[in-house]
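Of the protein chains in this complex, one is absent; all others appear in place.
Naming follows writing order (A and B), and every chain is counted from residue 1.
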Amino acid sequence: MAKQYEIPIGAQHISLLEPLHFKFTTENEKIVKTDANVYYVHRGIEQACCSKFKFRQVSFVVGRVCGLCSISHTTAYSQVAEKLLKIEIPLRAKYLRMLVIELDRIHSHLLCLSHVAENSGFEALFMKTMQYREFSMELLEAVCGNRIQYDFSIVGGVARDLKPQVAQSIMERLKKFIPQLDELMDIYKNNWTLSLKNKGAGAITKEDAMRLNVVGPFARAAGLAVDVRNETEDLLPWKEVGFEMITETSGDVYARNMVRLRELYVSIRIIENIINGLPESALITETKAFPDGEATVRLEAPRGELFYYAKGNKTQILERLKIKAPTFSNVAAMAEAFTGNEYGSAPAIIASYDPCLSCTAR
Amino acid sequence: MKKIETTIENLKKDIAAFYKPELQHFMVMNAVDLGEKIEVQWFFSNYAHPCETICFYTLVSPETEIPSIRDIVVSAWVAEAELVDLMNIKVENTQKGFVLEPDFESGPLRKKK
Partner (left out) sequence: MVLHRLLLLLMILVFPAQRDKILIMKTFLKAIGNVFKKPVTTRYPFEKTFIPDDYRGLIGFDENLCIWCRRCEMVCPPGAIVFSQDMEGKQTYHFNRAVCIYCGECVRACPKEGAIFQTAEPAPCALKAENINNGWNKLFDESLASREAYAAEKKRKAAEKAAADKAAADKAAAAKKEEENKTGADPDTMAG
């Protein structure tokens, strides 16, 4: 039997974007066992939301759990608070929430793809993807007023309206982006040196995906057709605006890149459908009630399924708020999927899982 | 959301009878501090349409040891480790030190008397 070494890839590492910690047991550079922990960025948000902030202010606190999927957290919390208050929001507010969720998905998927390219060693592609991503940040600034922490969904509706000239500029910029997306698709699919690093690395089968309960583009690349937008229709009408499910079969890093790129085409079509068919109505439902009872909500963030549970007791302050981030469900699969791979491909595999530690260890 | 009550003795039997990997997936565990007792919840969700959220819950006193379901649901060790750190409950075969550092005070989410 060969000699075993324990090598950590720790919280500070030159290629890690997020502060996770894995301790690998390796034999001749092949990994045989993994230990994980995530205790570097715990901020006590659930405790603060149940003791210091009133229930209408919690939507602003929760939007600062994560910088990339900020709209998913505020929308999910607003939906669970509206269930506790037993109110319905107006129709225009639902469509505007869907518009910003899809714009957010574009910029988040392009960021993940650029990091996969960087960790595979292809820095020119990293810079090119980031250059093409810049237009989505400017569009979000025009719609929501800020580039990352958009405080767009509030309890009862949305905070701002969509002006006609902003809608016009969104359609124009998307038309300019589609040929650029075709160019990126061509490189990620056909480039020979990139495929040497990505094909076959970090693979996971469909049975393992079901056994380990994984979510997001990670599961869809392995063939498991799970997407919250396909499963819930009561709160936001996804099927009406043209949602389609994208799956691949091989389950490795190459398949995850393909899933993310193909989802961008679907997002662009959804945004165009929403702008062409936006209904007229109010933006906020006012109410003077207090939250009471228990409720749960699921929503599709760019990285997977987001789950919220809230319990109220008829006062201004909530009794319990529980947040489950999508990376939380994928940590168990991450720890299992390293076995059999070489230590040198560990950074590329971690980047392709798209971890977001701020959501996981809040 | 459908809530089903269970007890500590029947927990593994109920979940093993209910959970099939092709039809449901396990989401997360949760615990609510009600003062004298703690309500521990396990959340599952269907893959098929129409999907609903199913919650198994039980009321225990804070010193009870809760059995671990990781031989039925493989990825449950993450949720159990988080609750051991944050709520200071006992789960079999689980140590502290996953979401909080091992020498941090335990149970910061419990209600202070």
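The rule is short, and it goes like this: contacts are C-beta pairs under 8 Å (C-beta built on N, C-alpha and C of every residue); 3 or more make two chains touch, one makes a residue touch a chain.
Just so you know, these numbers come straight off a predicted model, no measurement behind them.
Participant: Just list which of the chains on display the missing one touches.
Facilitator: So, spelled out: the chain left out of view touches A.
Participant: Among A:Asn146, A:Gln168 or A:Thr339, which one touches the chain that has been omitted from the display?
Facilitator: Only one of A:Asn146, A:Gln168 or A:Thr339 touches the chain omitted from view, namely A:Asn146.
Participant: I'm checking contacts with the chain that's been left out. Which of A:Leu16, A:Ile71, A:Ile89 or A:Ala159 qualifies?
Facilitator: Only one listed residue reaches the unshown chain, and that is A:Ala159.
Participant: Would you mind spotting which of A:Asn28, A:Ser51 or A:Gln131 touches the chain that isn't drawn?
Facilitator: Considering the complete complex, A:Gln131 is the one touching the chain left out.
Participant: For the chain that's not shown, point to the residue among A:Ser15, A:Gln57 or A:Gln168 touching it.
Facilitator: A:Gln57
Participant: What residue numbers in chain A mark contact with the hidden partner chain?
Facilitator: Missing-chain contacts on chain A: residues 53, 56-57, 60-61, 124, 131, 134, 138, 141-142, 145-146, 149, 151, 154, 159-160, 163, 166, 187, 191-193.
In this text, only the chains that are shown with their structure count from here on.
Participant: Taking each chain's centre as the mean position of its Cα atoms, how many Å separate chain A from chain B?
Facilitator: 25
Participant: Under the stated contact criterion, what part of chain A meets chain B in this complex?
Facilitator: 37-39, 42, 44, 46-47, 210-213, 215, 226, 231-232, 294-296, 298, 305, 307, 309, 311, 319-320, 322, 324, 328-329, 331-333, 361
Participant: Which of the residues in chain B end up touching chain A in this complex?
Facilitator: 1, 21-22, 25-28, 30, 32-33, 41, 43, 45-47, 49, 51, 53, 55, 73-75, 77-79, 82, 86, 97-101, 108-109
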